[in-house]
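Yeah, one chain of the complex is gone here, protein chain that is, but the others are all in their spots.
Now for chain A:
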Amino acid sequence: MISQIFILSSKGDHLIYKDFRGEASKDSINVFYEMVTALSGDQPPVVMTHKDLHFIHVRQGGLYWVASTKTNPSPFTIIEFLNRLAALTKDYCGSLSEKSVRMNFALIYELLDEMVDFGYVQTTSTDILKNFIQTEAVSSKPFSLFDLSNVGLFGAETQQSKVAPSVAASRPIMSSRGEQGGKNEIFVDVIERLSVVIGSNGVLMKSDIQGEIRIKCFLPTCSEMRIGLNEELNIGKSQLKGYSSAVRVDECRFHQAVKLDEFDTFRILKVCPSQGEQTIMQYQLCDELPCAPPFQLFPSVEKDYVNRVLIFLKLRCDLPPKSTALNVSITVPVPKGSVSMSQELSSPDQTAELQPKNKALLWEIPRFPGGAQLSALFNVML
């Protein structure tokens, strides 16, 4: 059971505080913040104990989401609950940031009130919660240059506006009751995290893909939806059929609401999505990449004088020529004492900056067509 839940900003400001059982004093927020900021780098911060009060916290959106308890509960349950709370906050407020939490604190209190009673989790399902949540979300829409770049000449659609993430990502799921039925939309995204380690000789040493199919649903009620996957999809290493360059994953897991009765024969997922964001399928693939990695980087580093490092990067995009990679960013670790940097980039829409705090330089490319090759020269002063 949970004694208190609180949300702190990274600077320690109290954004949300709710005491469920009256067992611990309000002081514990400050105790927590002192403990978490005093930790050294190698100490695990997830669980901390002060007297007989345990703090379990996750960091999401730059905020501390903390639960305190006096019992010895399952860490998995508490961590997953805090993650779920953050996800719900994101669903209801549109985005997850200090600002959105500050602006929507009444809504978050309302959510917490329905989700947890006397320290026990009651429900976290959007379908049930939407009947009880009355507060409307205040969404903050920051001014962004990105919006401007979307507008083509004379209103023509640019290629970017076709594929650029729509505002849906940061829209609250509950449209205000006044303008009934915002848009009835549902978004299906496939997100893959590729981790690849390439040896200095260019050999692929390790590769690992974690992918998921994510749905964001704005429909108040949604009837059954059928998602057809590639029929040649194979699961597991053993059952490769014939010569086909079949789509293969090592392992996959489904959301519990997904009905799988047609999955084995037709590779069809049946799901009745509830409002908000949910991951309906997760899969992973280790060791063998089905195709070449999307990018290849050829670095060369020269130490010029005593205090200057020349980094020359050549980056090739191996996607098919029709596709374009958007918002590519490259992080290059630099020595600790780097002071300043000058760069030569191949086009003006790219940016590069030195981040001394992270000991890295960040090179960003907004558009990168398949088959193209870009190069950049960085001159880092130490």
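Observations on the structure shown:
FYI, a contact is a pair of C-beta atoms (placed from the backbone, for glycine too) under 8 Å apart; a residue touches a chain by one contact, two chains touch by 3 or more; residues count from 1.
Following the convention adopted for this analysis, contacts and distances are computed from a predicted model.
Missing chain, UniProt protein name, picked from "Phosphatidylinositol glycan anchor biosynthesis class U protein-like", "AP complex subunit beta", "Small ribosomal subunit protein mS39" or "Tub family proteins protein": "AP complex subunit beta". With the whole complex as reference, residues 1, 13-17, 19, 21-22, 26, 41-49, 54, 56-60, 72-77, 79-83, 105-106, 109-110, 113, 117-118, 120-125, 131-132, 134-135, 195, 197, 205-206, 208, 210, 251, 253-256, 282, 284, 286-287, 333, 336, 359 of chain A touch the missing chain.
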